[in-house]
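Comments concern the structure below.
One protein chain is absent from this view; the other protein chains keep their places.
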Amino acid sequence: MTANEPSMPILQGENIQVQRGGKQILDVSSLKIVPGEVLSIIGPNGAGKTTLLQALSQLIRLGKGDIYFQGKKVGADMAPLDYRRCLSMVFQEALLFDTTVYANVASGLKIRGVKSSEILSIVNTRLEQFGIGHLRDRSAKTLSGGEAQRTSLARAFAIQPQLLFLDEPFAALDPPTRETLLEDLNRILRTSGTTAIMATHDQGEALRLSDRIAVMNEGRIVQIGSPAEIMNHPVDEFIATFVGVETIIEGRVIKCERGTATIAVHNNGKSPAAHAFPDSGAGSINSNPTALLETGAKGEEVPLLEAAGQVRPGERVFCCIRPEHVTISPGGRHDRSSARNAFPAIIDRITPAGPFHKVHLNGGFPIVAYVTVQSIEDLDLQAGATVTASFKATAVHMIRRG
Amino acid sequence: MKRLTRLALTFFSIFALLMFAGVTTADAAKGPAKQKNIILATTTSTQDTGLLDILIPIFEKKTGYFVKTIAVGSGQAMTMGAKGEADVLLVHSQAAEKKFMTDGNGVNRRLVMHNDFIIVGPPSDPATIRQSKKAAEGFKKISLSKALFISRGDNSGTNAKEKEIWKAAGIQPEGQKWYQQTGLGMGQTLNVAAEKKGYTLADRGTYLAMKKNLGLDILLEGDGVLLNIYHVIEVNPVKWPKVNAAGAKAFADFMVSKKTQAIIKTFGIEKFGSPLFFPDAGKKLEDLGK
Partner (left out) sequence: MEIIFEGIKQALSLLISLDPEVMGITWLSLKVSGTATLISLFIGIGIGTAVALTSFPGRQIVVGLINTGMGLPPVVVGLFVTIFLWRNGPFGNLEILYTPMAIIIAQAIIATPIVMGITLAAMQQLPQKLRLQILALGATRFQMVWLLIKEAKLSLMAAIMAGFGGVISEVGASIMVGGNIKGYTRVLTTATVMETSKGNFDVAIALSVILLLFAFAINMVLTRVQQRERPR
């Protein structure tokens, strides 16, 4: 859902630079955020996510750069304090005041000088909204992690911010609590239409909440786009690895016709073809039209991949394949799907990965697939077994090398 | 409840500020004109007798001055005068006073009164000084029998007198095991002597005031050298222009006036059965004696 009409960005950062200890820790040339959108910022530790949030919210001083809120330059057309009063921030720690839940949620309003009578109704509404109405008069110090974070959120929403910043808000919570809070936050963001910018290292969170995702590394935004773009079309290997592309294959484009490229794989491992399928026949590679092989310069067999995209022959590329897109079929047979890439492979090992299992395969090059536990049982997959790994050409995303 | 704290705090702050103002205006009341204040430097033993508690209010009422009585050791009192930090001194340290005058620090050194020192000690009198008439002799005996002697060791008038007597007896007591220095005031030193059953040199006034609880006897008295003579000295205004010369003179005049001398004569009789001081204004030094 990238905005096509040029609506005025609610927040725009230009040439944001922050130095610390002589090092440039943040360098973002331009960032535009449209009203109502939820932008997640992901990246490894130390990438600068927190710094970016603090810079955008003007909680820290910029070395260089300008922030524009609704077109007005903060510091020139708009007083920093006024800008600060249009936003709110929630941190990983709840950072509550040593008083009641009610007083905490009311604190932002009190700061703005809102009358006590008005505060009462606003706070009560928010307490209900976040499901902590029953904790109204409790001391903030006695709350559980989830309750505290709800209080922090209620406090942030009580002042009706136009911009909500969240810095890894659920990182310190256990999964079930995180789950519930995520749901509630999602719902409230959608219904209120609040613009939100959230830093997180949990990609699942990012995927669920965001309209756009920005990937940061070493102080820069290296890619920004819709969740689908980031996940399926990472622009470089760093992002690819970071967002969970498990299979990255280096290769050279042999030809490219009608939007499909044929890539010769550079690999160190030998093709298992010769060893895996001693008996030819139905399961023989050679009878499989899509398991293309080429004779390389040294006479070894080089696997070929088909990928969707526009590249020039001779180019060197990385081929990224998400593990969800790899299908495993038993033996040398494979499902007659539209997968143009099907490779015989031996299972190296199977490791648990949450609700799935990761199957590490060797098809002449490493391939990783996600398979449900059920499928593993049904297909009787185990280390050392021979299977066919297949994936569509559209599942192969190419990144130009160098 | 929160409003209550805020209220309490504001109230408290106002109250505190008023107190502060009260304290400062009280000062102002006591000394709008610079000349209202007189700084009288005297000794702790003098103050401890309580004589000044009687005399000062009379003086203040009569003249309207406010007297700040600073009771310190004799040495410090003289130094204060020598630095112009006091207006008038009431001290009893002959040798130091003489130096004070020759250094040009004081004017109008006048005799006021005297009391005397006594040698007190445990009723058992291990050094048998009871028979002696002369102080130096008593000290010699104490030294010979190595009986415990408690000295004030603080350069006070009393201490100076004590050193004088040791010198006259030809004895150097410092460093000897039986000679202990407290560095404390007269009252406390007497208490130490009583605790440890030792001898000490004390002024009669303090001894009498504490006699009840001490358990020490007067073992030697009456020797001329034991006279403790008080002079009042005005600090030299020529040398120290900031002193309240008029006030100092007024106080000194008061101390030697007939009325005051009469009060001094009877001070202590009621409480202790005998007077603590003997008025001497106008007399010649040689004429003093009991």
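Every chain is named by a letter (A and B) in the order it is written, and numbering of its residues begins at 1.
Everything below uses one rule, namely that a residue touches a chain if its C-beta (ideal position, glycine included) is under 8 Å from a C-beta of that chain, and two chains touch if they have at least 3 such contacts.
All values derive from a computational prediction rather than experimental measurement.
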| item | value |
| --- | --- |
| Missing-partner contacts on chain A, residue numbers | 54, 57, 59, 81, 84-85, 87-89, 91, 93, 95, 97-100, 107-108, 111-112, 137-139, 142, 155-156, 159, 165 |
| Interface with the unshown chain - residue positions in chain B | 1-2, 5, 8, 13, 16, 19-20, 22-24, 26-27, 30-31, 34, 37, 39, 44, 48, 53, 68-71, 83-85, 184-188, 190-191, 206, 209-210, 213-214, 240, 242-243 |
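Here is the rule we use: only the chains that are shown with their structure count from here on.
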| item | value |
| --- | --- |
| Centroid spacing, where centroids are CA-atom means, of chain A and chain B in whole angstrom | 89 |
